[in-house]
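Just one protein chain is left out here, and the rest sit where they should.
Here is chain A:
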Amino acid sequence: MRLSEKQWTLLILAALIALSPFFFPSSYYYRVGSLIFVNGLAVTGIVILTGYAGQISLGHAGFAGIGAYACALAPAHLGLHPALALVLGAAISGVLAFLVGRPILRLKGYYLAVASLGLGILVAMALANESWITGGPDGIKVADLGLRAVLKSQGLDLSNTEFWYAFTGLALLIGAWLALNLHDSPTGRALRALHGSEIAARTVGIDVARAKLAAFVISAVYASVSGSLLALQNRFITPDVAGYMHSIEMVTMAVLGGAGSVLGAIFGAGILTMLPQVLTVFAEYEQLMLGLVMMLVMIFMRQGLLPSVLRLIRGRGE
């Protein structure tokens, strides 16, 4: 049986997640892996917004911030279970994206990029300044998800890093599966159609503003869940999660790997998450490096690393 692109992507992703630990020199790499998966999840949301629908957000870290702080604040103040706090954060992010996107996405052009930039900065400022509840720039403690203890009582004893590696890996797989379902569905086709020609999309009956709004809301939920998982994993969170640089990072990861392809974008998240861990030079000059990467990709491989490489291989094969 021939596998579809969706099945290939999920298979490759599952294999990478399952087999990589056999090559880990130390348990530190579980930690790097789960960071890649968390970033990969946010970037998969960017694929839906930017890769499918062609819309650009420069404030998605704001939604990650909402997701992260929901997991810090809702258990402490509302007595909510951390898992429900994640759901609450996703709901707030989705509603906020809806409210902001609805008026903005009726307009053509780069309004979404500018509006989301403002929204992201606003969320980051609120998190840093409202220290009476958020703990301010120093950050805040996050409750334990508690799932590891449950697994332990069932006889599955994982170390903290192993657990988070598996858990975020699973979340990434689910996120990728949803995004791939969407790609070939009527909604995904409408998004890709309006990306290709907005005017033609309208004449075939696509409600362009509504379709863009759906993409924006879905991608906001992805970012929010990613932020929640980061917070739950670290058991601690600072307003940096909502910072402007984090938004730029998400877009750069997607663009580097290939915003049009789920596997490509996750690949991009992998590279840009690993580099600062491996090369201290990269960590020191991260902002400079991100800018450089973005420029080089735009000049030499507009489609991103993975699609460009695949095209090269296929081109030679013919």
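Definition applied: a contact is a pair of C-beta atoms (placed from the backbone, for glycine too) under 8 Å apart; a residue touches a chain by one contact, two chains touch by 3 or more; residues count from 1.
Heads up, the rule we're going with is that contacts and distances are computed from a predicted model.
Novice: Can you work out the missing subunit's protein name as recorded in UniProt? Choose among "Branched-chain amino acid transport system ATP-binding protein", "Cell division protein FtsX", "NADH:ubiquinone oxidoreductase subunit M" or "DNA ligase (ATP)".
Specialist: "Branched-chain amino acid transport system ATP-binding protein"
Novice: Return the single residue from A:Leu158, A:Leu178, A:Met245 or A:Val309 that touches the missing chain.
Specialist: A:Leu178
Novice: Check the options A:Ile17, A:Ala70 or A:Val208 and report the residue that touches the missing chain.
Specialist: The missing chain is touched by A:Val208.
Novice: Looking at the full complex, which residue from A:Leu19, A:Ile199, A:Ile299 or A:Ile313 touches the chain that isn't shown here?
Specialist: A:Ile199
Novice: Given the contact definition stated above, which residue among A:Ser116, A:Thr134 or A:Thr187 touches the chain not shown here?
Specialist: Spelled out, the listed residue whose C-beta touches the missing chain is A:Thr187.
Novice: Name every residue on chain A in touch with the hidden partner chain.
Specialist: Given the touch definition above, chain A has residues 177-178, 181-182, 184-190, 192-193, 195-197, 199-208, 214, 218, 260 touching the missing chain.
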